[in-house]
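For this view, one protein chain was removed and the others were kept in their places.
First chain written, first letter: the chains are A and B, and each begins at residue 1.
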Amino acid sequence: MATDQLIHDLYAEIVKIPLIDPHSHIDPHRPTARTLDDILGYHYYTELAHSAGMDKALLADAPPRERVRSLLAHMDRFDNTVQYGWFLEIARTFLGFTGERLSAADADALWDAAERVFARPDWESEVMRRSNLEKVFLTNDFDDPLTKFDTSRYVPCLRTDDLVFRLDDPQVRQRLARATGEEGRDQVSLQRAVRRLFEHFTAHGAKACAISLPPDFVPSASGPGVFWMLAEHCREFNLPFDLMIGVNRCVYRNGVTQGQDLFDQRTSLIQYAELFNAFPEVTFCVSVLTSAQNQELASYSWIFPNVVTSGHWWYSNIPAYIEQDARARLQAVPKTKQLGYYSDMYKLEFGLPKYNMYRRVLAKVLADDFVRAGAMTEGGAVELARLLLRDNARRIFRV
Amino acid sequence: MATDQLIHDLYAEIVKIPLIDPHSHIDPHRPTARTLDDILGYHYYTELAHSAGMDKALLADAPPRERVRSLLAHMDRFDNTVQYGWFLEIARTFLGFTGERLSAADADALWDAAERVFARPDWESEVMRRSNLEKVFLTNDFDDPLTKFDTSRYVPCLRTDDLVFRLDDPQVRQRLARATGEEGRDQVSLQRAVRRLFEHFTAHGAKACAISLPPDFVPSASGPGVFWMLAEHCREFNLPFDLMIGVNRCVYRNGVTQGQDLFDQRTSLIQYAELFNAFPEVTFCVSVLTSAQNQELASYSWIFPNVVTSGHWWYSNIPAYIEQDARARLQAVPKTKQLGYYSDMYKLEFGLPKYNMYRRVLAKVLADDFVRAGAMTEGGAVELARLLLRDNARRIFRV
Partner (left out) sequence: MATDQLIHDLYAEIVKIPLIDPHSHIDPHRPTARTLDDILGYHYYTELAHSAGMDKALLADAPPRERVRSLLAHMDRFDNTVQYGWFLEIARTFLGFTGERLSAADADALWDAAERVFARPDWESEVMRRSNLEKVFLTNDFDDPLTKFDTSRYVPCLRTDDLVFRLDDPQVRQRLARATGEEGRDQVSLQRAVRRLFEHFTAHGAKACAISLPPDFVPSASGPGVFWMLAEHCREFNLPFDLMIGVNRCVYRNGVTQGQDLFDQRTSLIQYAELFNAFPEVTFCVSVLTSAQNQELASYSWIFPNVVTSGHWWYSNIPAYIEQDARARLQAVPKTKQLGYYSDMYKLEFGLPKYNMYRRVLAKVLADDFVRAGAMTEGGAVELARLLLRDNARRIFRV
C-alpha cells in the first residue's frame, strides 16, 4: 500500500463507506464467534489444513482447544493463502496478535484472548462498527421462523436449494408441511406452499430469494419445476433472485464438512437466457464460480436490464481473480448494476478481512484504470466505490 | 499516461502509424455522422442505456434530438464504461466539449456543435486525417453493387452470413437471384451463384470474405454446405476469410436493435481443425469473443500457418481483455501473423477513440513486456506496432 500514494488514499476513503453485505451465512441469534474454534472451524481452514495433510480425525474428534492448536500447527503449510491472511488480520485487529507469523505456539494466547474479547457484552456492535458493516443479509432455510432478531440489521433472505433440489427427501417434505401446511405433492399444493413461504418471508422483512445451482442446471418453463415457480413468486413479491451458478456438491466425498464442493468450468449463462427473457421484472443478482464465466456475466449484465453482477464467489474470491473480474465489470457493466462484494461469512469477524481484501483490489483498479487513466477524479472513484459497496444494494434490494 | 514516460513515448510514436482498418461497418456513401444521433444511435449506447433502465420507447419512437437528450440523461448510469469513454473522447476531440462529465444539460450544445462540424465539406477527410486512417474495410452484403465510392479508401469485403445461415429465407433467395441470375436451389446453381459473387466482388476491389458464426458451428466438407463452398472460392480467388467466431444471435429477445446478441463460452477452435487442414492456401483471419478462447486462438495461430489473429471483438473489446489477450499473442504468435485491431465502426468518428483505446493498451504491453524486459528497443517496439496496425494488413489482404 505505502508504495502507491493514490491507492493508499483511495483505500482510506473507501473504508469509510458503510457496508451493506448482500450475502452471508450469519446466524442472527449467534452472529459472532464465541471461541477461537468458531473462527478456525470455518471450512476454509479445515479444508486447507486437510488438503495440506492434516488428518480428518484431528479435525473432527478433537476438543475445540486442541483442534485449534492442531490447525495452527498446520498453518505453516498454507500460510501463503489469502485465507491465512484473513485469519492473521483477525488475530491482529481483534485479538492483539503482534507477531509476524502464527504457529501452534500462539494457540493458548490466542484462545484466551478470543475468550476474553468475544465475551464482551458489546462485541457484536463493536465488530459491526469496526468493520463498518451496517446491514448483513442472511441465508435462511425456508422454514426459519425469522423471529427474535433485528431484521433491519440482519436482513432475511429465502434460501431455496432444498425446495428445488431436495423436495424428494421425506425430511424436506415434512419441514415444508410444518412450515406451510402443504405437502407440495402436486402443482396446486406446491404453489400454495411456495406462496405461503414468500408471504412469511416478506412479512418478516426478507429482501431476496437465493439459490445455488450446479453447472448443468437449465431453468425451463416446461415441466413441473419448482425453480420456475420461485421466479414467478419473486416477480409477484418484488424480490430480487440471487443465482449462485456453477457448484457441484460433494465432489471430494471424504472431504471435511463444507470442504467437498467443486465445479465444472463448462457451464454457460446461455442456459439462463430463457429465464432472463421470461422475467424482465425480476432482478437476477448473478454470482459465478470462474473467471472465464465472469466474462459471460459481464456481457449478459451489459445487455440484459435484469441481470446484475454480484460479488466474487468462493473459488473466484481471491485477489488474482477479483482483480481481473472487477476490472472487466467496471469497464463494461453500467455502474448501477454491480453489487461489488459480499462476505459469505458465517461469523461477523470475517467481514473485516474479507471486505478489506476486496477494498484493496478495488482501490488498485480504480487508481490504475480510472484515476490515472484520466477517466475519473479521485472523488468520482470513491463515489463509484460507494455504489458498489452500499448504494446499489440499497436500491436493488430496497433496504 | 503522464505517470509513465516510456508508455507515453511509445504511444506518441504509435499514433503516427497510418492505420489500415481491416473490419468496419462503414457505409461508403455516408461514412461520417450527420447528426449527434448518428453517434449516440450506436448500439453500444442504446443497449447500455436500456440495460441501465432506459425505456425502449424513449429509444425507438422519440425524435432524434430528444433521443439524444434522453441518452445523455441516462449516461450517469454507465459513465464508468469504456463506451462512455469513446463518446467523451469524440465530444472533446471533434465537438469542442471541455467539461468533465456529460449530462442532459450538454444535449443542445453538443447537438448544435455536431450539426455544424459534421456538415463541413471536408469533414470525411478531416476525420480520416485526424484519426490517421488510411484505408477502411467494409462489410458488404452479397448483392451490394459496390459502385460510386473510392475502393482504394474503402475496401470492399464480401459478408456471407446471409448465404450460410439465411438461404432458406425467400427474400435472400430473391436477392441472390437478382444479384447472380441464379436461385441457388441446387448445388450446381449455388456454385454458379457463389462464383459470380466472387467475380463481382474481386472485380470491384474486394480484399476479403467475412462471416460471423455461432458457438456450435462446425464446418464440414460433407453435406451441401455453402460455408465450405465459400472457403473453396476464397482459395480460388485468393481472398483471406475472416471468421468471427462465437456469437449467438437474438439471445435477449426484447433488446434494442443490435443489442440482443450474446454467446456461449463453450466453443472451441477444434471445430475448425478440418477446415484449417483442408485449406492451407487460404488465410483465415480469426476473431473470438472470449478471453478464454483467445488462448486457443493464440495457440492455433502459433501452429497453423494459415491462421491469423484478428482484432479484439465485441465483448472482448475492453481494456481488461485486450491487455491480457494482446500480451498472450505478442508472446506466442509470430508477429507477422497478427492483425492488431479493427474498429468494427459504423461511423468514421469512432475510429479515433477505439484505436486510441487499443493503442494505449498496446503501448503499455510493449513497455512492460518488451522494452523494460530488455527484449526490444523502443524503436523495435514501434516497428512491431507498425506490423500490427498497418503492414500485416497490407500484406495479408494485398492492399
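In this section, a residue touches a chain if its C-beta (ideal position, glycine included) is under 8 Å from a C-beta of that chain, and two chains touch if they have at least 3 such contacts.
Nothing here was measured: the structure is a model prediction, and the numbers come from that model.
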Inset, instruction - Write down which of A:Pro64, A:Pro319 or A:Gly380 is the residue touching the left-out chain. - result: A:Pro319
Legend entry - Among B:Ser24, B:Ser51, B:Ser212 or B:Ser301, the residue in touch with the chain that has been omitted: B:Ser301
Inset, instruction - Pick out which of A:Ala33, A:Leu48 or A:Ala328 touches the chain that's been left out of the picture. - result: A:Leu48
Legend entry - Hidden partner chain, touching residue among B:Gln187, B:Ser220, B:Thr257 or B:Gln331: B:Gln331
Inset, instruction - For the chain that got dropped from the picture, name the residues of chain A it touches. - result: 1, 3, 47-48, 50-53, 77-82, 85, 100, 248, 251-255, 259-266, 290-292, 315-316, 318-321, 324, 360
Legend entry - Positions on chain B contacted by the hidden chain, ascending: 266-270, 273, 276-277, 280, 292-293, 295-296, 298-305, 324, 327-328, 330-337, 369-370, 372-377, 384
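In the analysis below, only the chains that are shown with their structure count from here on.
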Legend entry - Distance from chain B to chain A - Cα centre to Cα centre, in angstrom: 39
